[in-house]
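Yeah, one chain of the complex is gone here, protein chain that is, but the others are all in their spots.
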């Protein structure tokens, strides 16, 4: 069973002369538990691709399967969790209530969702902030709450649209390590959109490099995602890491002369 | 980048300031005290006739002398304002919810409410008096209700429209129904706007309540006392009732502010 299967995917916005060809001939398969990053310049359609998987956009043509279902069915069944660049927490709910939101929407009873939210807050290391207001948290902490929220329905797939884009470099590296641990513990597949080459390389099993107008996959580079017993910081200093960065950079240049 | 334009229904109370320190308190206090002293001196020294402006001390004297009358008339005017405020608040929020829920209703209700915001609603007082009789408080309360409904509707409707795109997408991703979208995001998100509408409407309810009295009907409120005192050339007494009206207006303003703060505390936006 694959987590995501895209075949011949096309996406156009508008029609006639003003049509924007956002995605063209995308074929991609995401295995169960696999971590795949989408990287490319602005306008290459990487966010659109993720949004098509999330059923937030409809493809113009081609087939999309999420865990063997249509994206629409996968959304209704809550088979995926999603995190955006903005944490998008509801400011009138405290941290634990924000994490519970997906379960609350789907009618899970209070005791059960509290227990699940407590687990998730422990997973993201925010158990002592359960009663805090979102506005009292730093940007990185808010993003961790958003990730915990995305994980609430125990999805097999996590969709992340530049979730660390607004964070400073130090926080960002810490969040990357956290995300690697979470992905390992939950065994969820992750589709991750980013602008950052090192981020894509250190997190991913595979880095998908895209080019703009029309958005196409130019190359798929093997990432340096560390195994269970490896240290992220060791990876960041390894020569394989730098080699992979160079490969991705050259692939980006090729697609964008 | 476009800037958010401050809006109807009212010009908001100036730029937001932090908690006032001691250094921020003295200028207005000194200004107010200075103004009172100046007023007293000018009126006394220039022998300004009382019909133009009585001295503050004469007004204060009348406030003391008329205190029980002031209390009972303020209770009538304030009571009408409260009843109308509550009714108008409920009506404004309910209409805005209906307008947000049904496109047709929204398109029909919006022009009526916008027209109402430009029209002198207090002029309806004599009409309501004809319809309900002059021996009851209902006409005035209705005037206040209509006056309050308008800003509350506008503020609530605006709040219900202001959904952050990221929240809308989140609710879509969570496969939430329109009702759940309203319950989890739109309505709670609109609360600060609704409360701003209430804060603006609270003093307006007092103003409407007083002005409605100028159009006839029962003669038992602050407004009719002002008219009566002015008509019998008791200017200082009239000003005493004006002072009471101002105090009542401020009381409603502060109460509205307090409710707004209590309901929206802990929020950033």
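Chains here go by letter, A and B, matching the order in which they are written, and residues are numbered from 1 within each.
Keep this in mind: a contact is a pair of C-beta atoms (placed from the backbone, for glycine too) under 8 Å apart; a residue touches a chain by one contact, two chains touch by 3 or more.
The criterion applied here is as follows: contacts and distances are computed from a predicted model.
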**Prompt:** The chain dropped from view, which UniProt name applies: "Gas vesicle structural protein", "Ferredoxin", "4Fe-4S dicluster domain-containing protein" or "ABC transmembrane type-1 domain-containing protein"?
**Reply:** "ABC transmembrane type-1 domain-containing protein"
**Message:** Under the definition given at the start, what are the shown partners of the omitted chain?
**Reply:** B
**Message:** For the chain left out of this view, which of B:63, B:82, B:100 or B:211 touches it?
**Reply:** B:211
**Option touching the unshown chain, where B:56, B:159, B:192 or B:223 are the choices** = B:223
**Message:** In the complete complex, the non-displayed chain touches which residues of subunit B?
**Reply:** 1-3, 5-15, 24, 27-28, 30-32, 49, 51-52, 107-112, 115, 117-120, 122-124, 126-133, 136, 138, 202-203, 206-207, 210-211, 214-216, 222-223, 226-227, 230-231, 233, 235, 238-239, 241-242, 245-246, 248-250, 252-253
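Operating definition for what follows: only the chains that are shown with their structure count from here on.
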**Message:** Measuring centre to centre with CA averages, how many angstrom lie between subunit A and subunit B?
**Reply:** 49
**Interface residues, subunit B side, partner subunit A - complex** = 164, 166-167, 169-176, 180, 184-185, 188-189, 191, 266-269
**Request:** Report the residues of subunit A in contact with subunit B in the complex, numbered from low to high.
**Result:** 54-56, 75-76, 78, 80, 82, 84, 86, 88, 90-93, 101-102, 104-106, 133, 135
